[in-house]
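Read through the structure below, which is laid out as structure tokens, and then see the notes.
Note that one protein chain is taken out, while the other chains of the complex remain in position.
A, B and C label the chains in the order they appear, each numbered from 1.
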Amino acid sequence: MEKFKVGIINVTGYAGVELARLLHRHPRVELSSITGRSAAGQKLADVFPHLAEIDMTISAELGEVDLAFSAMPHKSSAEVIIPLVERGIKVVDVSADFRLKDAGEYPKWYDFTHPAPKLLRKAVYGLPEIHRVEIAKANLVANPGCYPTGALLALAPAVKEGLIHSDIIIDSKSGVSGAGRTLSLSTHYTEAVDNVRAYSVQGHRHLPEIVQELKALTKFSPSVTFLPHLVPMSRGILSSCYATLKEGKLGKKEGKLTDLYRDYYKGEPFVRVVDKPPETKQTWGSNLCLVYPMVDVRNSRLIVISCIDNLVKGAAGQAIQNMNIMLGFSETDGLEALPVYP
Amino acid sequence: MEKFKVGIINVTGYAGVELARLLHRHPRVELSSITGRSAAGQKLADVFPHLAEIDMTISAELGEVDLAFSAMPHKSSAEVIIPLVERGIKVVDVSADFRLKDAGEYPKWYDFTHPAPKLLRKAVYGLPEIHRVEIAKANLVANPGCYPTGALLALAPAVKEGLIHSDIIIDSKSGVSGAGRTLSLSTHYTEAVDNVRAYSVQGHRHLPEIVQELKALTKFSPSVTFLPHLVPMSRGILSSCYATLKEGKLGKKEGKLTDLYRDYYKGEPFVRVVDKPPETKQTWGSNLCLVYPMVDVRNSRLIVISCIDNLVKGAAGQAIQNMNIMLGFSETDGLEALPVYP
Amino acid sequence: MEKFKVGIINVTGYAGVELARLLHRHPRVELSSITGRSAAGQKLADVFPHLAEIDMTISAELGEVDLAFSAMPHKSSAEVIIPLVERGIKVVDVSADFRLKDAGEYPKWYDFTHPAPKLLRKAVYGLPEIHRVEIAKANLVANPGCYPTGALLALAPAVKEGLIHSDIIIDSKSGVSGAGRTLSLSTHYTEAVDNVRAYSVQGHRHLPEIVQELKALTKFSPSVTFLPHLVPMSRGILSSCYATLKEGKLGKKEGKLTDLYRDYYKGEPFVRVVDKPPETKQTWGSNLCLVYPMVDVRNSRLIVISCIDNLVKGAAGQAIQNMNIMLGFSETDGLEALPVYP
Partner (left out) sequence: MEKFKVGIINVTGYAGVELARLLHRHPRVELSSITGRSAAGQKLADVFPHLAEIDMTISAELGEVDLAFSAMPHKSSAEVIIPLVERGIKVVDVSADFRLKDAGEYPKWYDFTHPAPKLLRKAVYGLPEIHRVEIAKANLVANPGCYPTGALLALAPAVKEGLIHSDIIIDSKSGVSGAGRTLSLSTHYTEAVDNVRAYSVQGHRHLPEIVQELKALTKFSPSVTFLPHLVPMSRGILSSCYATLKEGKLGKKEGKLTDLYRDYYKGEPFVRVVDKPPETKQTWGSNLCLVYPMVDVRNSRLIVISCIDNLVKGAAGQAIQNMNIMLGFSETDGLEALPVYP
């Protein structure tokens, strides 16, 4: 069976390098081109010794591929993707450039005018558990942000089934790799270790993405507060989501919250509804999302806790899951490794 | 000036050993007696090499002291404290045994019948920023739990001023020392590192304490969801508190939330209302509580973030602050050290 | 192709659970039996949620298998292995019970009299890079200790080629998982984090193993000082090895130290001689050993630094590598995953 050729644009960030790690072992594709800007001309192994087994040179331009992953920063990603899509190359965009359906949101949240609103409308939001059918037909898939992945998988069943009122609070705790490989004081080791802090308190860029997707699942307009926190670990996001239960809704299904969630995610290879509060460590290195729904009976409040590895299900792994769907592979191809613990 | 004699009952837990560290440098007291059960007969320096400068032997029984700190586990603490208080010795109880005014709560939350409901009524809840006057006259002070300290200092001004509705969510992130020095799988290094998880999801013991104190500040009965999380660091608690603003209440005082908080905590030596999201690292080793109030304007929601060092303001430091008030010392005596950073 | 049946005795320690993770994805074997003592009767997924995909129950007794891995503690391991070997079942022993050729060493280092000195003589020390041929014929392979694996791979070429004098110092830094899953104060999170310490300073049990294997490579009796240190990370061992170069020996091959090492490890799938000082993170989750030899020209001293993941190449991965050799599989089967970084 001939392998499809795939490429990674901007392999040098954490999402890019994680794509390389996973794609190298994928049974159906050949990683045939990797690009990087400052690192162009260098051997991949020299920049990332853990990938020494992959004998490739980072180039400035993408070679011929059947499908490309873009791990470029936002704005630059759109610029490089648009001509590719026009040439008929399938693309999974790990950046935010094709996630928000309303082009008007880009100046507000990302500080640029979207260069291709038409393409934006055609792009599919790549959360397979919600948009699998569209992804299968798409040429351009916008890979969800790390926080939205965990938060949406936690909330989708409750919102879709109309269990909750519109007030939603998402309190997320992320490992530091989510902030990327670019240096900053807040991700300097001595500043980030032994420390927890909230950030982007006035509104994180992943908020409109969460709102857009929750809205699409229901009739009401959710009123979402999303507060991300940085915690001292390299990988993992745990999101604790809070909402008020509609009276009676679950009443009829008393004790059946978990069943409802299990039904919703029936057959999903990467979502596991669990009986005990999950831990980020239980997803380390894997494409799993663990979801734990419960009721705070004192206050008729729904609490849903979800965990993912932000670099896998929150980035590179989900991108490959999207590719698998787009190219008609088994959805778990290349993503079967169990979490690495402890 | 003669020094008061103080003792620590059960010096071998993290609260006890932190008391020893701080009391050793206190200008007005002499640490004259320390007890421990399994460690009785051993030199303090052999059990805790960082305290080698303190030349004391751990004994089985408390010697003569003017004031005692109990760092015993709950239930045992009440047993050892009751005779002391009857003998007229002032006590600061770091355990939970005298925190809940309603004796009926103890069987529910702590699984024992309270042995001295009368004494319970006389005991004062030792959060100086709220109960300073009573603490000054008290013989028995119940030192607040670590989570309640941070959560109450975050919420007290908003509740007291009637800014918010009764629905309150407290999402706390604690370092591992909060779980104590007793071994357990969840605090085994390899299990706790690189990991975040929620725990006590069905109701943490600190919840009734939070509810009791919030109720006392207002007319309404707050509906509190409190979810604690364990994060991989040794010290620190960050609490993110969420509530819905009453319309108009802050409207008149638009932009004045910080001022209102600053007024509320005017003159407080250990509470600092800050302009930027605080970080637990900024309190490491100190008795500070940093409080950051803000409005999520998209949803008229109040968010207050607070940070403390759980072993200092959340335990030993606050106990010493209470002692300072009880014995008429300057409230900051022995607690002036700045946070250790980075 | 029918799969071989393999079992894990004592799956509940870190070596056992890592074996399960890796064997589950091995193309040639079926994990058909797992045992545990206190956990017998429980589902593997309940004890180890990251292995939820493996639907197995932990039993008290090993079922029928072609090959068994023993991850029992020392002494107990021998007891359970001896009857298996007698019944003709191939065994890889992850414990120390069959590593030391001289039965007289067991009372000294492990505090028990070896129950089967004859079997000890037949057992093969499972460091494939040195004993591959014997391993292929063996029924009982003693999987090397984590420290010896890194230290021996660092020193073997220099010792074998006679480059150094007999004085050897091995200073090793290990992650905490090396201490196992059994609770202890020194591996309690708050004690192990933000901390480095040496331990077993009077002689670590891995010392006789290192000496035995170095002796076998040369004519002289090496005078080895081995000092292990605990560092705050879960996985990884970095060993810095120091020895005095024999004059002239490398002189003729000036600048050829790396070449000599590359020659020695030519064709080895899991040893990589590197050009820059390696980092433990570059091996995380993989079966790699990185080796960096260099000369301190100021003092004619050889320095060799090696890195492994102590749970993979230092335990479970190497055990599977041994199994692959014993059963005639490709040596890399089931061990192809790249290191997880960052």
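Criterion: a residue touches a chain if its C-beta (ideal position, glycine included) is under 8 Å from a C-beta of that chain, and two chains touch if they have at least 3 such contacts.
Everything numeric here is computed off the predicted structure, so don't read it as measured data.
Trainee: Tell me which of C:P128, C:G145 or C:G236 is the one touching the absent chain.
Mentor: C:G236
Trainee: Tell me which residue among B:T12, B:S234, B:S306 or B:N324 touches the hidden chain in the full complex.
Mentor: B:S234
Trainee: Pick from C:Y14, C:W284 or C:F329: which residue touches the chain that isn't shown?
Mentor: C:W284
Trainee: Go through chain A and note every residue touching the omitted chain.
Mentor: Interface with the chain not displayed, on the chain A side: 14, 175-177, 181, 183-185, 187-194, 232-234.
Trainee: What chain B residues would touch the chain not displayed?
Mentor: 14, 17, 21, 24-25, 48-54, 177, 181, 194, 234-235, 272, 274, 276, 278-279, 281-286, 290, 336-342
Trainee: Touching the hidden chain in the full complex, which residues of chain C are there? Just list them.
Mentor: On the chain C side, contact with the omitted chain comes from 167, 169, 171, 173, 175, 190-191, 193-199, 201-203, 223-225, 227, 229, 231-236, 238, 240, 242, 244, 277-281, 284, 294, 296, 298-299, 301, 303, 305, 342.
Definition applied: only the chains that are shown with their structure count from here on.
Trainee: Rounded to the nearest whole Å, what is the centre-to-centre distance of chain A and chain C, using the mean of the C-alpha atoms as each centre?
Mentor: Whole-Å distance between the two chain centres: 36.
Trainee: Distance from the CA centroid of chain B to that of chain C, rounded to the nearest Å?
Mentor: It comes to 46 Å between the two C-alpha centres.
Trainee: Which chain A residues reach two or more other chains?
Mentor: Residue numbers touching two or more other chains: 194, 234-235, 278-279, 281, 284, 342.
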